[in-house]
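Here is chain A:
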Amino acid sequence: MNATLLITIGVTLISSAVALSLRNLIHSVLLLVITWIGICAFYLIFNAEFIAFTQLLVYVGAISMVALFAVLLTRVAPSTNQRNKQSVTRFIYALITGLSLFSLMAFAVLHTDSPKEKVEALPATVYSIGKELTEEYAPALMITGSLLTLAILGSVLLAAHSPQSKENS
Partner candidate 1 sequence: MYGFGLIRGLIVTGKNFVQSFYNPSRYTTQEYPEVKSTPPEAYRSFPFLVTDSETDPLGALRCVACLTCEKECPAQCIFIEKSKDKKPDANGRLQFYPTQFIIDSSVCMSCQICVEVCPFDSIKMDKVFEVAVSSRFENLLLTRDKLTKSNQYFHLISPSEAQEVDDRLAAERKVAQEKAAAQAKAKAEAAALAAQVKPVPAP
Partner candidate 2 sequence: MSMLPILQTQDPYLERLPLLLREAFTHYLPEPWHTLSNQLISIVVILSVFGLLFAILTLAERKILGHVQNRPGPNRTGFFGMLQPFADGIKMLTKEDIVPVAADHVLHLLAPVSLLAASILTFAVIPYGKNLVALDINTAALYFFAVGSATELSVFMAGWSSNNKYSLLAAMRALAQLISYELPLIISWIPVVMVASTLSLTRIVSLQSGYSFGVLPHWYVFTPWGFVAFALFMVSALAESNRSPFDLPEAESELIAGHLTEYSGFKYALFFMAEYFGMTALSGMAVSLFLGGWNAPSPYLTFIPSYLWFAVKLLSLLAGFMWIRATFPRLRIDQLTRFAWKFLVPLSLINLVTTAFWILSQNWGHLYFIPRLIITLILIVVPYILLSKKLGRGYAVRTYSYAPQ
């Protein structure tokens, strides 16, 4: 538990908490980007370089774009963002749900038995990750890849205009 780890954890948690509480959605997305950068720093502290930079490339480089485009293209008018009586009760219910979930997970984590003897960590070099992905876990990689491709194709199909609807409108 050194200072770097504490600062990283602090930045990640604080930025995600502030991101959830802001009114302006674009600001929330940008604070979420800081959260993802915090997670990347977390990976770097534990010497997982490959996954840290992949996290940066995928989340900060691509998923942030997706989130921003989604927010921009489905813009919520600022007038509907008012605070009213219903949102206060909703906040209280959300707090209760969140706290109960958190206590459940904390209980599970704290009461898990850790292994008795020290286990040597596997080397996390790029070579070993690549070897595992292409030899042992190759089916998982290919299934994930096809799942993502199908998801993209499906979303493109959903978003494309069909000719009949154009004629009707």
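Candidate entries met the following condition: all candidates are chains of the complex that A comes from, given by their letters.
Odds and ends about this structure:
Here, a residue touches a chain if its C-beta (ideal position, glycine included) is under 8 Å from a C-beta of that chain, and two chains touch if they have at least 3 such contacts; residues count from 1.
Computed from a predicted model, the values in this text were never measured in an experiment.
Among the candidates 1 or 2, the one that touches chain A within this complex is 2.
Chain contact summary for the complex, chain A toward candidate 2: residues 26-27, 30, 33, 49-50, 53-54, 56-57, 60-62, 64-65, 68-69, 72, 125-127.
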